[in-house]
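All protein chains but one are shown at their positions in the complex.
All chains are identified by letter, namely A, B and C, in their written order; residue positions are counted from 1 within each chain.
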Amino acid sequence: MSRIIGSEFFVLFLCLIAFAAFAPFTPGFVSTGNFENLLTACLPLLVLATGQTMVLITGGIDLSVTAIIGLSSVVGALVMGGEQGWLGGSPMAMPVAVAGMLATGALVGLFNGACIAWLRMPAFMVTLTTTMFFSGLAVWLAKKVVNAESIYHLPPAFLALGAQAWMALALAVFATFVAHVLLARTLLGRWLYAVGHNPRASLISGVPVAGVTVGAYVLSGIFAAMAAILLTARLETGSPNHGKALLLDVIGAAVIGGTSLFGGKGKVLWTVYGVLFLSLISNGLNLLNLSDFLITIIKGVVILVAALLDVWRTRFVRGS
Amino acid sequence: MRASNSRPLLRLLDFAPVALFVAVLLVFGAMSDKFLTADNFTQILVQSSSTAVVAVGMTFVLLTAGVDLSVGAIMFVGAGIAGKMALAGQPLSLCVLTMLGVGLLGGAVNAVLVTRFKLVAFIATLATLYIGRGMGRWITQTRAMNLPDSFLALGSAKGLGVPLPLLIAGAVVLIAQWVLSMTPFGRQLYALGNNPDAARKAGLPTTRLLTAVYLVCGVCAGLGGLLALSQLGSVSPKFGELYEFDAITAAVLGGTSLFGGRGRVFPGTVLGAVLLKSIFNGLVMVQADPYLYPLITSSIIFGAVLIDSLRSHLMVRLGRRKIRVEAGAN
Amino acid sequence: MRPRPLRTRTFLTAMTAVIVMAALTGCGKPDAPGAATQPPAAVGQVKTIGVAFETLQTEFWVAGFDKLKAECAAKGITMLEGVADGDASKQFDQVKNFINRKVDGIIIVPKDGKTVIPMIKAANAANIPVVLYNRPADATDARHTAVAPDNFAITRETVTYLVSLAKKTGRKQKAMILMGDLSDVNAIGRRDGFEAAVKEAGDAVEVVARIPTDWNQEKALAGVQSAMQANPDIGLIFTSSDFMFPSIKSVLSNLGKWKKHNEPGHILLGGFDGDATAYQLMADGYVDATGVQDVYWEAEQAIQVILDAKAGRPAPVRIDDKGFAITQANLKEMESRMWGAVVAKNKK
Partner (left out) sequence: MDFTPNNAERPKTNQEPVVVFERIEKSFFGVKVLQGVSFGVGVGRIVGLVGENGAGKSTLMNLLGGNLQPDAGELRVNGHRYTPRNPKDARAAGIAFVHQELNLFSNLSIAENLFLTDFPLLGIGVPWIDRRALRSRAAELLRQVGLDHSPDTLVERLPAGERQLVEIAKALGAEARVILLDEPTTSLSSRECERLFALVTQLRDRGMALLYISHALGDVLRLCDDLVVLRDGERVGSGATKDFTHDRLVSMMVGRQLNQIYPERRAPIQTGSSESMASPDGGAVLQVDRISQPGIVRDLSFKLGAGEVLGISGLMGAGRSELARILFGLDPFASGEVRLSGELLTGSPRERIRRGLAFLTEDRRQEGLCMEASIADNLALVGLPANSRTPARFLDFTGIQSAVTRMREAVKLSAKATDGQAVRTLSGGNQQKVVLGKWLLMEPKVLLLDEPTRGIDVGAKFEIYQLIHQLADRGAGVLVISSEIEELMGICDRILVMRGGEITGEFRRDDFDRERILAAALHSSKA
């Protein structure tokens, strides 16, 4: 018993429980189709939460991910968009656009990181304001450049990412895996944890604290851009609105997984479980045909319960 | 040497928030002759009243290094119930009490989660945010409710020539500032925010203090909701949305630290709230391009936060102990 | 809490675990206990319809939603619902869930005309008829039917009426528009309709305030207050949705400018939707005109299209809700066709 509660697979067990709970009562829950939905649906969240995990580990927080999604989605579409796109039609369109999107994410991340690491501004406020700014910028861009709210007619090569479930899956899993290796097996990974534990001690021990912090936000930005790629391809549209609703889920998923908001504690694997759990719940509730306000309430309760379980089990483990 | 001549710079930065505020006013004033008028200013103040009140409550929580993301949801639930009651013909006074009661209740829930169950404030209130939003939509059935004019009357009523919302907000601010600076409770809050462990060792009633701040925050949310209602005259399903961020922003603009132990309600938080509203008001006045609103607003907020962090940065540097008095002007 | 070496294996194990779960569910027979409750869709007969709304945030959407519910109930159809809170991706999931549950038809209120296209394609692939309710899709070869009003035309008609009143005053009137969320097609359609009508008016009307409300009553309130402060002589206000009238009322009554259309000092008021609030305000004589879209008709059409499709009768790509501008002039004869009027009367 205590082994299960103590083990880091705990949340995965919760997932199985939730799964078992839904299966009998939820029409269409247990079916290949639904599983594909579930999987494809949770991919953007997965990538986002993974990026967020790296920031949380350094003791920071990145609220700007949703803005990054909107902005890079628009940027990408502006590059490869069919009608008025900068490279519309050309074979180079897709690679350049993807590069552009990732670059956008990296740049916004760089800005966040610079303000937080070098100007010592509180991460919460910095990313809150940049969220406002860049999502505004995304709308403004689309409006001024192509005089539209969103951009359609993206190259098929790009849309394949969304159409072919396995491609999206491959991309997301790859990204997650890279993040995992980075955290668990590389110098930067260890430095991220060290900074999260104690920046001053880290600095004195020769950790380039500022650099590492910036790195975390840049990575988070890039991962947000990847989520933007997934969403844009899936919805076949570049739009400033993509992913707006995801912010709280992202942090929720990471924390449910067991990542600490105070830094130094967290794993990509845990986040994967957290995301899986949240997605299972919302997918199941959806199929149960509950009214949307009930779904919202239950979501809140789930986050609460998960947090309580975490507190309870850390006590439990300490005790035994 | 750098340290010595950076003192005036520090003094400059101390005034920076106010300076920025004035600057914003002047710029808009220069661009629209209607902006810098008594009427418009009272109007801005009235518009700020609800945000200010909620932000006051938020300041209490931030002082203890906590945060309350659920204020907007609490407002919504309170407004929903009060609205239903009003439409059912209940007297205004009862509705008002209900809103405050809902606020108190919401605060209590958060308090229990944070103090008894030892949840991180961010997560606990994130969850209550979801739950509250959901309940609100359920209560209102996501229908917009148009309230009886008695609410609007409340908003447009005047006491000694001052709009009622302004009077209420003013009273809240004064009381809050008095509590923070003149009562044992207030001072103990600062202590708690500064060093929780030491606070416990010193035998401060930490649990009671924490509980209190979340209750205060909840009630302020309820009251803020009331002020908003009294001007809107209706409850839409978006009521109170993103208020939590406005409140936090206002507090931080006013120099409150997110890490506890530092901050004032007056002038700080109030200033922040008013600044937020004057930006929007000014943008409308000067007929700015609608697409630029978010860009300009966020830039100004960013500037304010930047200045504040530079200031505390400098403080730390000056805080370094001097060992020797340097002879002469070297 | 440090990442220990050789975690990669654990990671892969877990990932496999996930995949295995996939496999398991995959093998789960479609007629597993859950699915069993679901009747197989018989040809020509409509058992279930999936309804995916982008939002329920205003009276207007709720009215449509309720009407659809009622229609389904009347026809003995199970209605599955989904509300996406303005998140296209979430809506896509909901639509996929419908498809996965083998519904006989899907009615979507899309976030916008573009993101909905992949959803339509998905439905096409599963061979399920799709109806876009109230918001059309951009040009696409994906098979669907859109039952939608012409935001532009209706708004233009409404504003033109207001302008004509403005001209009667003989003075050049200053005008203000409350715009919706600038990334919402309907909001844009209505704004363009407004601008067009104003342009035609020549110099009879001058727009002095364009306020972005993000469909938020409070922003609307603050906006109107500020604008009235800046231009006390504003004589015409148009709101892109009726649910923002309360904000306008609040400001104007504070300024003592909340006057009936036949009283002196009245400010010309126009809106869009034709909801209960608007009806009440028109009946009381405060609002001059509002663009009405025929919610009920749209709902009936939507359901009908699906029934037809199942019966093998193809429907046109576009069914226009002509809609109309209801004004103080034609209030009496038209109010029967104004959904808001019905709602208002039912409330009583």
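We adopt the following convention: a contact is a pair of C-beta atoms (placed from the backbone, for glycine too) under 8 Å apart; a residue touches a chain by one contact, two chains touch by 3 or more.
Keep in mind that this is a model prediction, so the values were computed, not measured.
Residue B:187 is the one among B:187, B:208 or B:313 that touches the chain not shown.
Annotation: of A:32, A:84 or A:198, A:198 touches the absent chain (contact as defined above). When the full complex is taken into account, the listed residue touching the unshown chain is B:202, out of B:18, B:202 or B:242.
In the full complex, subunit B touches the omitted chain through residues 1, 3-4, 182-185, 187-188, 190-191, 193-195, 197-204, 261-262, 319, 321-326, 330.
Residues of subunit A in contact with the chain left out of this view: 182, 185-191, 193-194, 197-198, 200-208, 264-265.
Everything that follows uses one rule, which is that only the chains that are shown with their structure count from here on.
A separation of 34 Å divides the Cα centre of subunit B from that of subunit C.
Taking each chain's centre as the average of its CA atoms, subunit A and subunit C sit 30 Å apart. Contact with two or more other chains is made by residues 139, 143, 291-292 of subunit A.
Within subunit B, contacts with two or more other chains are made by residues 137, 142, 291, 293.
Contact residues of subunit C toward subunit A in the complex are 1-5, 7-8, 10-11, 14-15, 17-18, 21-22, 25-26, 28, 30, 32-35, 37-38, 56, 80-83, 85-90, 92-94, 96-97, 99-102, 111-112, 114-115, 117-118, 138, 182-185, 188. Residues 113, 117-120, 122-124, 126-138, 142, 245, 248-249, 252, 258-259, 291-295, 297-299, 301-302, 305-306, 309-310, 312-313 of subunit B are the ones touching subunit A in the complex. Those residues of subunit A that touch subunit B in the complex are listed here as 115, 119-122, 124-126, 128-130, 132-133, 135-137, 139-140, 143-144, 248, 251-252, 255, 261, 291-301, 303-304, 307-308, 311.
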